[in-house]
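Working notes, beginning with the structure itself.
Note that one protein chain of the assembly has been removed; the remaining protein chains are unaltered in position.
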Amino acid sequence: MTTRSHASLFATILSEHGPQILSAWSDRLKSTGALASGRLREAELQTQCRTVLELLSTAIAGGLDAASPNYGPLRDVLADVSRSRAVQGFTPSETATFVFSLKQPLFEAVSAAEAGDPSTVARAVQDITQLIDALGLYTIEVFQKSREETIIRQQREIAELSTPVVKLWDGILALPLIGTLDSQRTQVVMENLLESIVAQTAEIAIIDITGVPTVDTLTAQHLLKTVSAARLMGADCIISGIRPQIAQTMVHLGVELNVVSKATLADAFALALKRVGRTVVAVKARELPAG
Amino acid sequence: MATTTSDRMEVRSSDDVVRVRQQVRARAVEVGLSLVDQTKIVTAASELARNMLDYGGGGVTTIEVVSDGMRRGLRLVFEDTGPGIADIELALKDGFTSGSGLGLGLGGAKRLCNEFSIDSKPGEGTRIVCARWK
Partner (left out) sequence: MDRIPILKLGNALLVTIQVDMHDRLATALQEDLTEKIVSARARGVLIDISALEIVDSFIGRMLDHIAAISRMLDAETVVVGMRPAVAITLVELGLSLSGVKTALNVERGMELIKRRLDETEVADGDDDE
């Protein structure tokens, strides 16, 4: 028997025994604890099963290759299911079980329908195994990818949270950097700084790296690019708190920080105030002429 | 790698360069690139389309929305049948220009993309492919 006619055999079985397969499948899922955690409602699971079966019977009529375009809509739905499982906190094996537990009900349906023909049943079991395995692996792959995406997104959010841009005075911003600067984090942080410059119409931004233990060439370059970008927008940057070791490393690496730099954040702030035409005066000195 | 959509655009005048920029922008938004990444790929497209016009005697730009598994991106192809680039390494150097430019377009476009390749035969033409991934 050819694959094509096998495919049509499955299509017939799926359309004739659909309801039985569906109930056998969802029973298996429930008995293996799909609903136990309470993260998934029964109605939702039913809908997912029904949709997958419907799309499977459409796809299967055109062949058994899970990577072919016929299976596109089915793969899309499985990808959605996988992603939502990942978000709901299911494990990869719980997620894969959703698809794998369809195998047994399909075997049973085929055996029942072709009871008189053991060789057809044997071939069919082999084909079903291959097909369901391919679809199951696909769900695991999507699950994995969406977990990775979540992690990347969270890293980005943490980077943003851990480096707030603070307003020191009208038109003066400070970005106190703390911890190791990798190039990914530097990029996020610098984009934030440039956005804040626009939002606050800040003429001066102080980048304080007192809390940064080391700076590699790439990070130094990002810093410099940020300073250049800020200048193009019409704002000046002052870098403060360059540790002696960092200064040494940078000269060693041949990176010259061709920007205004100050030893401490306080010095940088004083310079910034001067630039915007302000000065810090002791209270007493100001009170004298008045009193 | 699968291609979802593909736009083919002739570049014969500087108005066409503007149209290429606009179409690349629209596709970059569709793919979901960040604002900075959109700006980078549009700028790269502008440089490469203009080079094609200035040095290649005009050509064709193809804008493709591509995906490999879960990652989506934008792939641009610039093809002309002009004189070609004899020394690609030299052409990529910042500051090298055979015209009156700043010599930044080619090297800059490379820095603005995640993938970049030049294929050129003197006398036959130039084909540049670049891509930016989400």
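In order of appearance the chains are A and B, and numbering begins at 1 in each one.
In this section, contacts are C-beta pairs under 8 Å (C-beta built on N, C-alpha and C of every residue); 3 or more make two chains touch, one makes a residue touch a chain.
Everything numeric here is computed off the predicted structure, so don't read it as measured data.
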Task: Shown chains touched by the chain that is not drawn here - done: A, B
TODO: Decide which residue listed in B:Arg27, B:Lys40 or B:Arg75 touches the omitted chain of the complex.
DONE: B:Lys40
Task: Given B:Met9, B:Val60, B:Ile88 or B:Leu104, the one touching the chain that is not displayed - done: B:Leu104
Task: Residue of A:Ala59, A:Ala86, A:Leu173 or A:Ala230 in touch with the missing chain, whole complex considered - done: A:Ala230
Task: Residues belonging to chain B that touch the chain removed from view - done: 13-15, 17-18, 21-22, 25, 35-36, 38-40, 42-43, 46-47, 50, 94, 101-102, 104-105, 107-108, 111-112
Open item on the list: In the complete complex, the non-displayed chain touches which residues of chain A?
Closed with: 191, 194-195, 197-198, 201-203, 225, 228-235
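Everything that follows uses one rule, which is that only the chains that are shown with their structure count from here on.
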- [ ] Go ahead and note the Å separation of the Cα centroids belonging to chain A and chain B.
- [x] 28
